[in-house]
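Below is one structure, written out as structure tokens; the observations come after it.
So, chain A:
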Amino acid sequence: MAKKDKKKVSDNSCGCSIDDLMNYEAVSYSNTDHDRLCGARDSDMEFFIDPDPEKISQEFYQRRLTDGLPIIPPTRERVDSFLKYSQHHPDDVIAVLPPKMGQATPEKIAINAVMAGCLPSFQPVLEQSIKAISHEKFNLTGVNATTHPVSISIIINGALTRQLGLNTGVGCLGPGNIANATIGRAIRLCLINIAGAIPGVGDHATHGSPAKYSFCFAENEEENPWESLHVERGYNPDDSTVTVMAAEAPHNVNDHRSQTAEELLDTVIHTATTAGCNNSHVPGELLIIMGPEHAQTINRDGWSKKDVQRYIHQNSHLPVVLGDRGGRKLDEKMIINGNIPITRSPQDVILVVAGGPGRHTMISHGFGSGSESITLKINTKPE
Partner candidate 1 sequence: MKHWTERIASDLTNWNVDKHVVASGTSISGSIHIGNSCDVFIANAVGKSLKKLGEDAKTIWIADDHDPLRKVPYPLPESYEKYLGVPYSQIPCPEGCCDNFVEHFEKPFLETLPTFGIELETYSGFKMYHDGVYNDYIRKSLERTPRIREIFNQYREHPLKADWLPYNPICSECGRVNTTTAYDYQGDTVFYRCQCGHEGEMDIKSGEGKLTWRVEWAARWKIFGVTCEPFGKDHAASGGSYDVSKVISHEIFDYQAPYPVPYEWITLKGDAMSKSKGVFFTPGQWLEIGAPETLNYFLFRSKPLKHKDFDPGMPFLDFIDQYDRVERIFYGTEEAASEKEKEKLKKIYEVSQINPADSSAFQASYRFLTVARQITDDPEKIFRILERNSQLPEDMEGTEYGSLPSDARERLNSRLVHVENWLETYAPGFVKFNVQETLPDVQINENQELFLSKVADMLETSDYNSQELHDEMYKILEKLGLKPQKAFQAIYKVVIGKKQGPRAASFLLSLDKDFVIKRFRREA
Partner candidate 2 sequence: MKVKLTEREVLNPLGEVQDNKLDLNPLPYDFDKVSLVDNTKPGANIILKVLSKSLGNREFLCVKKPAGAPATEEQIKKAASSDVAILALGDCGSCTSWVVLDAIRMEEEGTPTISICSDYFAPFARNLAESHGLKCLRILEIKHPIAGLESDEVEEKALKIVQNLLYLLQIP
């Protein structure tokens, strides 16, 4: 499956034929170094060295092929090591990514993954993530082009979490873990280079966002009192999945005092139900990354995941006068008694448990009705 470098040196070094010797000009022994192995060749030995990362980073940066941080030079060798983990032929078109309509092949994905600093075993996750964001319902066209600072949140579930060493606990949203950091980064580089989402050219986010560097984590299934995201979505617990969601950078919900589920969820609700978020004028998905301690508190009260989702949906609304201020026109059908809900249904509440000790939860608004999250299974059997 891997391609090879073109051979530059003949296998029989200095098995020069008489013709070569006769044809080659240097066979006038007038000006030769006597310590040459063979005067008929321009070198006696050729060594291949890796290009300097700093130099290539600068070059790629000038060509607008990076996210601004240094990259690992994507040599043939490195890319091949990733392709060993791929389920597809290197030139298969997994997806065509807007706005540039570039073809995302395993090879191109691997090149960007090498640049991001990924490990070769991350290839299947990346391929499925790319496939997921190219799904029609995800609306990558809108997500890339918008002035809104939406980034791509990547959530991993299942056995793969342990296999790849993803961080589900303390610091899972960064920094510090190679899988969390580089998987998210690789997807962003794919968007820049394959989809053409270069700031100002194909990506028009007014401010951009720190979450556009990388926003990837895995669910803390051990400490999750309820079913995990992938099981909720119909997969087996042992399956590994990736869920992609168009989401803003996360915002903290700091609640050290609430004792009951209702009180705690009210804090979450009031944090989420703000003017100025996309959901306020085009209700859609809401990502809630609940800290394990918060999840415990709610579970202790006997609330199921569905109860939580229902409660949040029913109580997350704000006055229309604050809601209808966004770039898109509010659909009047969504207004109930002068209020606008920020989610369309309990299913819009994407509830995952992740994080370490501490009484915090993170919430992340989505892209409103402009995008739906997609979950895909990851097949990890290497070739």
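Behind the choice of candidates: all candidates are chains of the complex that A comes from, given by their letters.
FYI, a contact is a pair of C-beta atoms (placed from the backbone, for glycine too) under 8 Å apart; a residue touches a chain by one contact, two chains touch by 3 or more; residues count from 1.
Please read these numbers as outputs of a predicted model, since none were measured by experiment.
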Which numbered chain among 1 or 2 touches chain A in this complex, counting any copy?
2
Using the touch rule from the top, collect the residues of chain A that touch candidate 2 in their complex.
5, 8, 33, 35-37, 42-51, 56, 60, 65, 73-77, 79, 96-105, 107-108, 111-112, 115, 139, 141-148, 189, 193-196, 201-205, 282, 327-329, 367-370
